[in-house]
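Omission of a single protein chain aside, the complex is shown with its protein chains in their original locations.
Per-chain residue numbering starts at 1, and chain names A and B are given in the order in which the chains are listed.
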Amino acid sequence: MPSPELPIPSVRGGAPVGAPSKITQGSRARGGVGESTLRPDGILKVTGEFAYSSDLWHEDMLWGQILRSTVAHAEIVSIDTSQALATAGVYAVMTYDDLPTGVRNYGLEIRDTPVLAHGKVRHHGEPVAIVAADHPETARRAAARIKVEYRELPVITDEASATAPDAILVHEGRDDHHCGHVPHPNIVHRQPIVRGDVARARRRADVIVEGEYTFGMQDQAFLGPESGLAVPEEDGGVHLYIATQWLHSDLRQIAPVLGLPEDKVRMTLSGVGGAFGGREDLSMQIHACLLALRTGKPVKMVYNRFESFFGHVHRHPAKLHYEHGATKDGKLTHMKCRIVLDGGAYASASPAVVGNASSLSVGPYAVDDVDIEAIALYTNNPPCGAMRGFGAVQACFAYEAQMDKLAKRLGMDPVEFRQRNAMEQGTLMPTGQPVDSPAPVAELLRRVKAMPMPPERQWESSEGPDVRQLPGGLSNTTHGEGVVRGVGYAVGIKNVGFSEGFDDYSTARVRMEVINGEPVATVHTAMAEVGQGGVTVHAQIARTELGVTQVTIRPADTRVGSAGSTSASRQTYVTGGAVKNSCELVREKVLEIGRRKFGSCHPAWATAGLLLEGGKVVTEGGEVLGDLADVLEEEVVEVEEEWRHRPTEAFDLRTGQGNGHVQYSFAAHRAVVEVDTELGLVKVVELACAQDVGKALNPLSVLGQIQGGTTQGLGMAVMEEIVVDPRTAKVRNPSFTDYLIPTILDTPTIPVDVLELADPHAPYGLRGIGEAPTLSSTPAVLAAIRDATGLELDRTPVRPEHLTGTA
Amino acid sequence: MRVNFTVNGRPQEADDVWEGESLLYVLRERLGLPGSKNACEQGECGSCTVRLDGVPVCACLVAAGQVEGRDVVTVEGLAQFARQRAAGGCATGACGTPLDEARRWQAEGTGPGTGEDAGLSPVQQAFIDAGAVQCGFCTPGLLVASDELLERNPNPSDADIREALSGNLCRCTGYEKIMDAVRLAAARRSEEV
């Protein structure tokens, strides 16, 4: 069953408990903007009734199963599906040859990804065939009976093998819009940024620091597996219930492959069990639709965790080479860097990740003379694309390591050194774009440093050491031996919204009417609620703008215009902005009705600035002009309108100059760690964060985003990495047994200091917040480990063998 | 094969069960109880945590045939379970659920979820109030585990909470609000006493 409509309950007084926070609350409408209203889907989620995409069920439904390649790079010699087809309970088996139209590829920006492999597989786990059967086990057994003969090809796994003179081209005959400017066809995209005169600036440097950094492949590891239900419809179309980050982007890629016009592919958002970028690309969407249309039956597909590691793109692993110079008094002179991102077998979001990595490679610092290059490779490694932080994360790990190195060389305090070079409002980005809203980088560092330190040796108790609070935890590896504390700092910059000239907009349909004597607003968008709390915020905006208590959030679907992606920290800004805008238009219409009906009764109806508050029309001075119920009576006011943030420009392909970004988001972290220096085990004791959020529309959700993002950064620092065998390009740890994410015992207290400096260009002055905390968390933990151990540590995640010289 | 067992106080029968099926699959796909979640199916995430004869276990690692004749409580039955416990009844369900109780439970599940009278258990309410729910996929398992912790230890230290919940992965919250929720549930309970 699809999710029911979500009527918003009236607000309970749910003050956050325990978390130190400096957010001030307050709003004119009860449950409006700025309050910690509770999630409208909260009750469904705690009772188990909230329907996620893997919970759907339909009478007579079949189960879909994908057969994936067992090798990373090979020609497909033959595929024999006869035994699979002959299996009892099997309704369909499809391969590339069974695709219904000439459109057989999809992709976010470059349509280079085959729906089913055609003649060649380019990475381990690539979909080769699909099966529909009456039970998942039947489908699995049938898939196992498909015989695929491969002729293996050499694997391309890094820059050297990708750009060697005789390198096999991962994609032959490229004709995408990047192929003309890249130095090699195995490079997806290249973005240089050149500004000032590095050679001259370099001569002013008293110290020069270089570093070569490695960033591992991180997985989004959302808990809700890729899944959905495709239901064939009587008109020959299909209705797909799906967990995704952007319904309309999916639709644009799905419909042509099915040979259907977009209005015959209806999409409804099901419950989404987390996303973090991993649902920007399609997974099983087209496969389920193909099988449903082929069999005429509803088809459900659910990946298990093993398959999920192959079913979505990961964060780009990267090699980053940095050079910074600084004067004796601690001013940066110049920065040179080269960032090589491994995009894997298909482009996915690689071009945009390159744009971010290059344009944010300097970090939140003022440096006039820069020479930057970022590229993404095509290889036979798993495809990489969007993940929270999107290119900015890898760069932040490297430039923050550089800052510490420079501070050390100069004998300066690492925080003070950063503050001396911190960007501020008005600073030029390396792209030449001025930062035109608050950039409180130095202040965030000051705040995070000023937070009280956690007490030493918290693991000591009268009954002896509490191992749960020591490195190694329950595994009982130390009772204090070898344990050294370290402290580290980091700060980062992330862009908000889609950049580089992308037409980034959202659509909101807002309706107002009187039901049972009470004015009720209904908000309908296609925004993917993936857990971030967008639905909570939409209701708050409607309450604030329309003065109602009751707000109904309609399920997201494609019957309303695109909301854009739940990515890039953009939804509160852009779809929030669209909801606000549509609410304002609704308000104008309501006031128009009021003027028509009652304008003659009171002269104030003719004044500007009338508001809707508490179910009434009021003047700015607070005088009540009438009840909304009386104004509207039987009338229904509805508006559907697109809303855009300020336009951006593409970066110049040669110089990287251009006003490419909309807004920036800043966070700083202080990590306190205790390292068992003998065993190389790390306990993060505390991870404090200070972040500027512009305006906290929902303070409780803001804290949740910051703490969640911080913890993903912690995971990247000490445990999370998809390990790919360099000889075979096969994934070695596709499971939660060997891809480790932090447990509650690995996660420290995360005190948060929230700063609210309004961005005058954004709705309510808000700043997108979801990603920034993921950036600085990782380098702060690494810095703290370096502080504890004295080791250089140029890769993340850092593993015990790196801390003990036993790699 | 056929499996008979009790779920949330009501007898259930599942037919044509494939021998390799897990309790989780039977709950989700055969009994219409998808509240227990399928995040990893390898016992690493805890999102499918249920009480089996009162003991918290990963439903994904219990073979369907192993629950024959046994008693299971899922997140869907947690509120009822907590109410019975508070009333001093047999919360494990081993002594059976009176028919009127079972009927009431059934009616509750069909409610619109508007929340005013959702009859949540204290720990469910605390998770909502403390902001411990984001995507919510880990929530059912965490609720079952947290409820059992507070049953055993009404006043847990932070380290106790972390240890008890160390088998439940959450990817959204960074666990801080989950800690708050459990502390809140414990505090509210001690206020009541």
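By our rule, a contact is a pair of C-beta atoms (placed from the backbone, for glycine too) under 8 Å apart; a residue touches a chain by one contact, two chains touch by 3 or more.
Heads up, the rule we're going with is that contacts and distances are computed from a predicted model.
In the listed set "Xanthine dehydrogenase family protein subunit M", "ABC transmembrane type-1 domain-containing protein", "FAD binding domain-containing protein" or "ABC transporter permease", the entry agreeing with the UniProt name of the missing subunit chain is "FAD binding domain-containing protein". Only one of A:L679, A:M716 or A:A729 touches the absent chain when the whole complex is considered: A:L679. If you put the hidden chain back, the residue from B:V7, B:V26 or B:V57 that touches it is B:V57.
From the set A:N105, A:T163, A:T477 or A:T619, the residue in touch with the chain omitted from the display is A:T477, counting the whole complex. Against the chain not shown here, subunit B presents residues 1, 18-20, 22, 41-44, 46, 49, 55-58, 60-63, 65-66, 68, 145, 163-164, 166-168.
Interface residues of subunit A with the unshown chain, by the touch rule above, are 140, 144, 304, 306, 468, 471-479, 481-482, 678-681, 683, 718-719, 723, 732-733, 735, 737-738, 740, 742-746, 799-801, 804, 806-807.
Everything below uses one rule, namely that only the chains that are shown with their structure count from here on.
As a whole-number value, the distance joining the C-alpha centres of subunit A and subunit B reads 30 Å. Listing the residues of subunit A that touch subunit B in their complex gives 4, 6-7, 9-10, 12, 14, 16-19, 36, 38-39, 41-52, 54-55, 57, 135, 137, 220-225, 271-276, 302, 304-305, 466, 468-469, 474, 530-533, 700-701, 703-704, 707-712, 735-737, 741, 743-745, 747, 749-750.
On the subunit B side of its complex with subunit A, the touching residues are 18, 20-21, 28-29, 32-42, 44-45, 47, 74-76, 78-79, 109, 112-116, 118, 120, 124-125, 127-131, 133-140, 143, 159, 161-163, 165-180, 183-184.
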